[in-house]
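Only one protein chain is missing; all other protein chains are in place.
Presenting chain A:
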Amino acid sequence: MNTAIKRLKLTGAAALGALLAGVAAMPVANATEELNALVWCDHTDPALIEPFEKKFDVKVNLKEYEGTGSALAIVEQSQPGDWDVFVIDGVDVPRAIDADLLAPLPADEMPLDDIFPELRLDEAQMRDGKLYAVSEKFGYNTVSFNKTKVDAADMKDMTVLWSDAYKGKIAVYDYYLPVIGMVAVGLGKKTSELTADDLPAIKETLFKIKDNAKLVGEVVSSQTAIATGEVDILVGGGEWVTAGLSADKPELDWILPEQGGVRWSQSIGVFKDSTRKELATEFVKYIVSPEGQARLATSSCYWAMPANAKAGAELTDQQKAALRWDDQPTYLKNAQMYPAPDAELDAAMQDLWTEFLQH
């Protein structure tokens, strides 16, 4: 998903997570084996990692990264075999396959039939009939808001974001793909069919949003802004902003506007050069199992929907309510995939985003 969610490397929350992960790893410091995983911050939660470490008598070394580009750079600068497990933005799986980074997974050992059908990204995750990654978590980039300050009915129409109704009360999540995707959806375009010709209209709308925005922030800044009342609306937000705060901040809510939203997903795979492929595969199997999925969905770093539909049995009613478990069929129907631009369009989108930030 949100590559920027991984930017939590800069945050105290992530630092705390890493610290706790380190502390949690202490009891298995003398584990017979080690596993090196390149992940996002939600995988550093000890509650997620500890059961696997104990079961397999292994120490899982986790390194967070803050963007697919950064992850690829880390891999390029590492020795073959340094990394075993790779958690990656669903939209970037083909990049990893193209770069010959991933090993085929035993498809018959993965709970593919239990994955929500919309999360079965065969086109992205399979090549020549071989499975290279599995969806593990997903959610929506949409609109988060404070329902005590904002009329929830207004939020049903995405165009309110580029009207003057909430000028100065808006924050924008700083990741160009989902926000450009959202705006495209709001303009009635399909994220899967975006071309360079669509960018001028998207740019015009984005600039209107910027005129209304108080800040454009990475995960922590934008979440802090809406949690402290600095802003009342977060463009690009979703359950990943509000679900984890639902107990302390019940006034925070999120909605999929009538135009729809953008669905993000993250995938997990095994590095081709891993020398511990068997153990790495076991880790993948654990993460996509109902138990692992429930723990990952409610990770201390951020909450989001598990890709495995059977994880519901492992979640409490309160957790399912915060994740809107029962609403998923409707939400999945109304959400479009993350834009998956080719390199040229991606570069143009990034330039557009830089202009947007500078606007």
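The definition used in the following text is that a contact is a pair of C-beta atoms (placed from the backbone, for glycine too) under 8 Å apart; a residue touches a chain by one contact, two chains touch by 3 or more; residues count from 1.
The rule is short, and it goes like this: contacts and distances are computed from a predicted model.
**Student:** Per UniProt, what's the omitted chain called: "Cytochrome d ubiquinol oxidase subunit II", "Ferredoxin oxidoreductase", "Acyl-CoA dehydrogenase" or "Spermidine/putrescine transport system permease protein"?
**Tutor:** Its UniProt record gives the name "Spermidine/putrescine transport system permease protein".
**Student:** Going by the contact rule already stated, which one of A:Leu215, A:Leu245 or A:Ala321 would touch the omitted chain in the full complex?
**Tutor:** Answer from the full complex: A:Leu215 touches the omitted chain.
**Student:** Among A:Asp98, A:Asp164, A:Glu193 or A:Asp327, which one touches the chain that has been omitted from the display?
**Tutor:** Candidates A:Asp98, A:Asp164, A:Glu193 or A:Asp327; residue touching the omitted chain: A:Asp98.
**Student:** Write down which of A:Leu72, A:Leu206, A:Ile233 or A:Val262 is the residue touching the left-out chain.
**Tutor:** Reading the full complex, the residue touching the unseen chain is A:Leu72.
**Student:** Just the residue numbers, please: which parts of chain A touch the chain that's not shown?
**Tutor:** The missing chain touches chain A at positions 3-4, 10-12, 66-70, 72-73, 95, 98-99, 168, 174, 176-177, 214-218, 220-221, 224-225, 228-230, 343, 346-347, 350-351, 353-355, 357-358.
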